[in-house]
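Read the structure below first, then the notes.
Note that one protein chain is taken out, while the other chains of the complex remain in position.
Here is chain A:
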Amino acid sequence: MKKQSLKKLIQTLVLALGAFLLAFAPLAGTLTAHAADNQSSVSAIKKRGYIKIAVFGDLPPYGWVNKDGKRVGYDLYLARRIAKDLGVKAKFVQVNANNRVDTLNSNKADLVLANFTVTPERKQTVDFAKPYMKVSVGVVSKKSDPITKVSQLKGQKLIVNKGTTAEQYFTQHQTGASLLKFDSKTQQFNALKNGRAKALADDNSYLYAWVKNNPKYTVGIKQLGKSSYIAPAVKKGNKSLLNWTNKEITKLNGENFFEKDYNQELKPYFGSEVKASDIILTNQK
């Protein structure tokens, strides 16, 4: 009896393996077959009459959906303008942080405008156009006892969120601050409010939004280390749309488009402490 059930198990395993091979063999053969045609070139988009843009649906104030069901935010403002300048309609594909690359590669979207930070790793899988926004590490502290220089952190406790660029920065640079690490944004901000540490470091754009609701605190250090850039991304090798987008961003910079975008979409969240130039980029840079 036992022997028979073992035999049955082996039989099932072999069957399963066969099923996998059968399903994937034809796929592997066609892997490289269709690299040449570009379904997302500028002319293809114009011919189609609409551009598919991948955006966030849950990240206010960059890409989110307001109570009337309309997609709004800093990225969306730019997306609508790009569609208008191409002379086509905009169709939005909602993405999460981890499927932005796949969405481009499987032609589900022509362009990604989803707070996409340019990193060397990502550059190998997609093509980034000129950036339209910058973020960097900032430090928030009490208004009554502000931290404005990194040297003030020596011997102090500093809160960071695990896995962020802020944690990376303070691990790599010897600042003399001892780190208190937390798992979520909610935890880390509560810890700061409870006085567990003198200051907290995170992406400056989050901090701007947070101090707006917590006026006792201030972003004393607005920028630490190098800025990261947020840029539109296209499928790797899509020269046509990449060049067009680069020209478009230069043109929009020339007419202060991003300042308008900032004032309409981001300013209400960030408050008056932040200037547009802390976030947006201009042609000079």
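One rule holds for everything that comes next: a residue touches a chain if its C-beta (ideal position, glycine included) is under 8 Å from a C-beta of that chain, and two chains touch if they have at least 3 such contacts; residues count from 1.
Here is the rule we go by: contacts and distances are computed from a predicted model.
*Asks:* Of the candidate names "GntR family transcriptional regulator", "ATP-binding cassette domain-containing protein", "Polar amino acid ABC transporter inner membrane subunit" or "Glycosyltransferase involved in cell wall bisynthesis", which one corresponds to the UniProt protein name of the undepicted chain?
*Replies:* "Polar amino acid ABC transporter inner membrane subunit"
*Asks:* Of the residues listed, A:S43, A:S106 or A:T119, which one is in contact with the missing chain?
*Replies:* Hidden-chain contact among the options goes to A:S106.
*Asks:* Can you list, in ascending order, the chain A residues touching the missing chain?
*Replies:* 12, 15-16, 18-20, 22-23, 27, 30-31, 33-34, 39, 57-60, 64-69, 93-96, 99, 102-103, 105-108, 209, 213
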